[in-house]
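Take this structure, written in structure tokens, and hold onto it; I'll ask about it next.
One protein chain is absent from this view; the other protein chains keep their places.
So that you can tell them apart, the chains are marked A, B and C in the order they are listed, and the count of residues begins at 1 in each.
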């Protein structure tokens, strides 16, 4: 039996005690934000306040993108047949893969490759990016994380990079993300700004997360929007309706400002 | 065509603009925690700082409960066959239903029913709870949210109620939750302390959420732990292993304290 | 430990032996059709040749209904994000519930209730159907299994009833299905022909299946079409396309006849 014992390093359960990555959950409650908890669970250690704030921002950035992404449509379609809330949310999460959210993982791999090339060859970021961009073009590899079907200048990406600078997290991966944009512009002849997946990729690389967790961060964030999408579908729409992804209108609250920050 | 137009009140998408419940996401990033964002998306308005802190605590409380809950086992089993991270997480979420996490929704319905009875009849909380408890016993209805298979005095519940008091959120639902425990003890002859699902139920009732979102809050929180469970399964274990739910050991970091709060 | 042993009556596995419901699979292979195997697995005994033929027909009837049912759309949407074949099929199956395929279970429950009423009160089928129809109308209960959003006279239902008669399986449930149509016409003032779900419901009642397996039969049959839908999506379409459920055309083989049965 002994050698069949398998191991887990996530959570220790004892009667009247739940200890996650070494910390008692009841002690964490009220002390850290949900975003900081995500960092603790996935990284195995508590974030600094600055990193915690950035992770909260990463997770805030991707909660929802309206009714047209495949995740929202799959979740609503499953709900429309009569499935429970959690089954419907699950269907939405199943759409998150290479072509939906997957650019985070893809871009993290590219940034890791470029920074490794830079370090091994003792190059500056732009030279390393130009080298690799030539290689990608020759192999007809499309770089994930740049360009968007709707946004030409994604405000979420802009804000994420600003926060990363402000909070002292921006380092060689963020530098490389900008260098790669420059190298792409030179190579392709047009400017493809980073999308939010690319921005998240750069931040998660700075924080030392493996690319394989990219879809995990997106799933954690998007589960929030999917919960709202499914609840709206079941409370506002009739079952088994034909869900036309283009024939919708927004009728929520008008745009308002948060006001100045202090 | 016009009458086929369907409506959504969650997110407005325009080129270079993503507006959730009336607020631009890029403005929210760095300003609110991920927990506060969950409240905004599901409630449609920003929380006060106190409510935001409580929601973060609710979401922190349920991120993971080790390898033995059905959600962790289903997620690991699906991962073991070779499915991607998100498919495996989705399988875990699909286990969240009446018997796993469902006590939140069940207890919210009971608390709503008891508070309505109290208000309609002009009773005090304990009398209303005793009335209903007699009714439940006669109908052999088991009240969800009390008792736990592992914990006799769940520290997460204790902490959640303390935070609700401290943050000024505790009101007649929290009062009723305690009254019901008293009425159950009188009726059943033994004390069943509230479990964490019951504690969350009381808090979500105070905040005006519908019971149908109970499983949604649990799914949002548990997706974090499921991501870690699946990542651990795929990085530490061989594929297609037989996953014995009792034959495991914790080998993570030893317990440590957060230190004093200020 | 002993009292923790749980039981299964489906399949016995020994080295070099797989025995399903008492029969060795290798002995069954080549001797019975896939439909007969479905009956064996779900009923626990082999069907007569007539019943086997009818079960094959039931399962043939529901394999696919084009690209617009929620099951096909959910499966294609999940595939479009990049998920594997089986994850995408699974999403399709998750849509099968109360409002999609669920009419089989719903109609089986109604037929069981009506036949029980007939037997208990010693009535003829039409009188029993009229009694219950009056009750349903008073309670505003919609009877599942009658009417269809596309077909006014579903050829699959017609064929299923003809086969049930021909193969000697039609009995009091089929009789009751017809009586209920008559009672509905009298009560509602319009004729709602049985749809294929209703036809399957009557047949499964005759064969003694519990209503709770209704969605199971539909899932087994529809998995075939979902496999084809997902394969077509991944081989003919580009990833992350917007799937408009109304903007499609059929470009498959022209209609042809099987020829006379002789």
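Everything below uses one rule, namely that a contact is a pair of C-beta atoms (placed from the backbone, for glycine too) under 8 Å apart; a residue touches a chain by one contact, two chains touch by 3 or more.
Since this is a predicted model, take the numbers as computed values, not measurements.
*Asks:* From the listed residues B:18, B:46, B:94 or B:224, report the one that touches the chain absent from this view.
*Replies:* With B:18, B:46, B:94 or B:224 as choices, the missing chain is touched by B:94.
*Asks:* Check the options C:189, C:208 or C:254 and report the residue that touches the missing chain.
*Replies:* Among C:189, C:208 or C:254, only C:254 touches the chain that is not shown.
*Asks:* Of C:202, C:219 or C:240, which one is in contact with the hidden chain?
*Replies:* Residue touching the chain left out of view: C:219.
*Asks:* Provide the residue numbers of subunit A that touch the chain removed from this figure.
*Replies:* Against the left-out chain, subunit A lists 83-84, 86-87, 94.
*Asks:* Counting contacts across the full complex, list the positions on subunit C that touch the omitted chain.
*Replies:* 1, 4-13, 15-35, 37-38, 41-42, 44, 53, 55-57, 59-61, 63-68, 84-87, 89-91, 93-94, 96-97, 150-156, 158-160, 163, 166, 212-213, 215-216, 219-221, 223-225, 227-232, 234, 236-237, 241, 243-244, 247-258, 261
*Asks:* Can you list, in ascending order, the subunit B residues touching the missing chain?
*Replies:* Given the touch definition above, subunit B has residues 68, 70-71, 73-74, 77-78, 80-83, 87-88, 90-91, 94-102, 239-240, 242-246 touching the missing chain.
The rule is simple: only the chains that are shown with their structure count from here on.
*Asks:* Using CA atom averages as chain centres, what separation in Å is found between subunit A and subunit B?
*Replies:* 23
*Asks:* Send over the residues of subunit B in touch with two or more other chains.
*Replies:* Answer for subunit B, listing residues that touch two or more other chains: 84, 86-87, 94.
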